[in-house]
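The other protein chains are all here in position, but one chain of the complex has been omitted.
For reference, chains read A, B and C in written order, and residue numbers begin at 1 within each chain.
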């Protein structure tokens, strides 16, 4: 058995081959995500690539402690399977938690590698600790542990755990403290690169500093900015895998890590752009800290409408555009929305969904929820396309969206969302807005849409209100 | 000076760095070709990358014979600059000739490397000739010399050189002979891989066989299929550079060669698809061999029209679609077409150009010609888009196009072009077709479009006929 | 090119030592691999459908657990107990990510369907 593995690995180079094929598999996995029609094939490619990579690693003739290996893998399955059953609203938290696990794994591997090298007798070092390798090892440990605590904090903020403050926590000279901390960690790393095992005691210092830095990096960022931060942490996780690949001379780690790193980067750029904010603003802007300045002076009045009234108007419409937002996710109203969609479609009304890139709390949030309720994905229209149609829409129904339909983004220079592209709900002939009260959304500002001439509020929980509309549609129009 | 180079290369790894940056440059060069607005930036990136690569190579401290190096480079400039002045109609030939040069260079380098290794004393071999390296070397030489003679043949056919037959040359068992020849070359290669310098005499055999194979591969292919073949040869040239990279452990050769190889492959696939033919059919189909079967039975009649008549009708049109083809290229009519475009546009007529992917004799042929005459490129519409507009077009003016507007592709199962997507010239209200006589186009078949109810022929050379239309437009309508 | 200058050792020492332990590494190749993969990542991710950004996040999350291959080697080879334990924790954590990441991605993707033809 072991001879056979030696033959496979040393003569046939089976590991290298497996890694090469696995790389191609990961690339295809991401490539196939370009359309929902091929996306599941992409997952399959990813699973096969990962399995191939694991088999390739297990072929290594040095791997003999099967009890440990299989035990850890089994335990991983045991925990991983239930973790995949979380409700869809908890997907951001799960992703963050998962990044924390990933960061921990990479950090521990780096630590293990370091001490393995340190304690090995001089004539049989397990790896040649050149400056390059030591540098990569330090970068890997730093990124890994930083991702670990940072992601834990992010997960906590998203889950709204009590003892983790949701609002940004700021204190004087915060950025100086953070940068100083990072600077010390980097200096320790440089010292290790130069003096190697003579300053081995600096290694635990780096570990502690990165753990602390992860926490400090996240606390000044508001809970609602967490999706962007998670994406960025994903990028860090990828980069730490790359660094591990440099340490171990493992090309699969490098390719998969780089794919990951670029993915996280691009997603956070997309989010920042859709919010018209910069990276810098997200990371250091303490967004969502100032609050309540919205409730200024003059009292404006809103008109409200009943669910029955709204149902009647929608029934007569020829084009209804529905704008879902974070409120729909909170209320879990997507299945009711599907019933509404079915009823209106049956009556010959053309119903389309306007999807803003940052509606909800993670990129693509609305798409997943609406897909869950089995609304066909060709009815989900991107912002730029639907804005062409909105002036012709008879009704625009806003379900728990706020910032993404706030016209202040178009003209109010002082507004924190100024310049963010929005869905032109105010251009439809009639606009109905479902929300529980007059609370602001994520950006913490008032929305003049609600005070518009053609806007009518439908106050209440999104699930309840849509349910009422559905009831009056199916009751009143059953003989239709 | 030399010490400095040693320091740069061995300590700073300047060559590797230059190659890495050059690789990124080549990728960006191709990436920027995605739009005419950025394409020239792409050329700049390519030039800089190439220069960086050359500098990187010249940093090698072993490079000392500057007279030879600079002499050869100078001579290359001396010949290369005039070669870039060829008229645009000769671009396919120039490209083919250039591939021949490239193939020759790679082939010679492989040969030089082989004999350099063979004649070196056993204790100072310039490279470690593992099975892998020998295999790569053989592949490189094979592909290089095959590309050399194959491209020369292709250039000859395109230039219509007298002693190179235009029509496919076939003989019995042709494919067997070709495959046999290739088989022998591959066997010789395998022998070299196994027995190395003991069978060194097989190396010249491989060289001769690949030179012969290049010729034999091309002669059964018709002159008009040359563009596809050139693209494929481009792909081979790229692969041979990759093989050279494996021999020399040079990553820049591998990356640039692979970019090239995939580019050639994709372009030939695009061409094949647009002609609805398979690779196999192009390479072994002897297309264009059978001729004249078109002139069958019944005599149909065509209507012809004068240039003045056509001018009158176009003047009154609101949408004119112009379909250029190979005949426009032959007649060099593009500047007259631009005058026609200007006159009609000035009169408020909407003029658009319908560009078929394989109109002319190379991909993008029509675009380049029309761009040369300064027609704005946003007026050049791709086939699928223009086919939507054609039923609304008042006039469709076909200038020297034939196969790409042949309705037989839609319904005549027996036709060699059956299934090829075409431009729906027959759906316009009126169709004018400019050509010199009733000769068939590249595919050698009759075109029922010319016999249609709404089609009128404008017989004559494309340049002359368009010139007459322009004259009568500017004469008759000058007071407009 | 492989043997890079080691800190306190002479080149000859480190080279001969390398034969006993691990072969010298061609870092420039690794850098090439990194740069090329980054290009691929940027190209491929830019083309992912906006509909699928949430599943994309969980898919890349699963892929980032690729450190599992290093964890297997660390856990399975003959190391001292503390190192084996660190390796096993890493292996457990990565496997969890792989399993839950792929499963939840697939669960989400299953929900996307086209309008049924009527």
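The rule is short, and it goes like this: a residue touches a chain if its C-beta (ideal position, glycine included) is under 8 Å from a C-beta of that chain, and two chains touch if they have at least 3 such contacts.
Only a predicted model underlies this, so the values are computations on that prediction, with no experimental measurement involved.
Q: Using the contact definition given at the top, list the shown chains touched by the missing chain.
A: A, B, C
Q: Have a look at A:13, A:62, A:303 or A:346 and name the one touching the chain we're not showing.
A: A:13
Q: For the chain left off this view, which of B:71, B:180, B:204 or B:419 is in contact with it?
A: B:71
Q: From the listed residues B:314, B:380 or B:445, report the one that touches the chain absent from this view.
A: Touches the omitted chain: B:380.
Q: Touching the left-out chain: which of B:123, B:162, B:300 or B:413?
A: Selected residue, touching the omitted chain: B:123.
Q: Of the residues in subunit B, which ones touch the absent chain?
A: 19, 23, 26-27, 29-31, 33-37, 39-40, 42-43, 46-47, 50, 53-54, 56-58, 60, 62-66, 68-69, 71-73, 75-77, 79-81, 83-84, 86, 88, 91, 94-95, 98-99, 101-102, 104-106, 108-109, 111-113, 115-116, 119, 123-133, 194-196, 230-231, 234, 237-238, 241-242, 244-246, 248-267, 270, 355, 357, 362-365, 367-368, 371-372, 374, 376-380, 382
Q: For subunit C, which positions touch the chain that isn't shown here?
A: 1-3, 15, 19, 23-26, 29-30, 32-33, 36-37, 39-40, 43-44
Q: List the residues of subunit A that touch the chain left out of this view.
A: Touch with the absent chain occurs at residues 11, 13, 16, 20, 23-24, 27, 251, 255.
Here is the rule we use: only the chains that are shown with their structure count from here on.
Q: Roughly how far is subunit A from subunit B, going centre to centre by Cα mean, in whole Å?
A: Taking the mean C-alpha position of each chain, the two centres sit 45 Å apart.
Q: For subunit C, write out the residues touching at least two other chains, lowest number first.
A: As it turns out, subunit C has residues touching two or more other chains at 5.
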